[in-house]
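What follows is a single structure, and I will ask about it in a moment.
Heads up, one of the protein chains got dropped from this complex, but the rest are sitting where they should.
Our next item is subunit A:
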Amino acid sequence: MTNDVAMNVDVDLDIIAEQVWSAFLNSGEDEAIFAADDKGSHADLAASVAMVGAYEGHLVVSCSHKASRDVASVLFAMEADEVSQDDIGDALGELANVLGGNVKSVLPSPSQLSLPRVSATEHERWPGTVEVCRTVVSWRGEPFVVSLLSGGHAVHKTQEVPA
């Protein structure tokens, strides 16, 4: 079942990422490169939202500490060295939320989106999932890997799907 869904999903993550970056992370000189190369990219943090319903899976965006701090700095309009860990979690979580909602709109419906979750990549696992597609956005010289997973529905279903 999971693999059937994975095979039938046609999502253009590049277009969605481009819309999100140009709306929220376009601060003049920081032009983003879409469908970038992810060779050698290292991610410290992963933000994800779960989708539960007609489509079961996760949208995950992962990046380095520096990149996450830059995202928070732009969204909160603060200097990078002024943002707190809370700010970083909030900003990266909202980035996953907006990417996830837009991805969900082109997946089988109806599905519900969970609240975002942000954690260190070393603690983050999505057992039972397969990656359906991924893209890499290079922004301020840092890679952001945006990945759509299918399956693994039990992972953050219970606590984080709004009533």
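Just so it is clear, a residue touches a chain if its C-beta (ideal position, glycine included) is under 8 Å from a C-beta of that chain, and two chains touch if they have at least 3 such contacts; residues count from 1.
Quick note on the criterion: contacts and distances are computed from a predicted model.
Q: If you look up the hidden chain in UniProt, what protein name do you find among "Glutathione import ATP-binding protein GsiA", "Two-component system chemotaxis response regulator CheY", "Formate dehydrogenase alpha subunit" or "Diguanylate cyclase"?
A: Going by its UniProt entry, the chain not pictured is "Two-component system chemotaxis response regulator CheY".
Q: With the missing chain put back, one of A:Glu56, A:Asp70 or A:Asp87 would touch it. Which one?
A: A:Asp87
Q: In the full complex, which residues of subunit A touch the absent chain?
A: Subunit A touches the chain not shown through residues 19-20, 22-24, 72, 75-77, 87, 90-91, 93-94, 97-98, 100-102, 104-105, 109-111, 113-115, 162-163.
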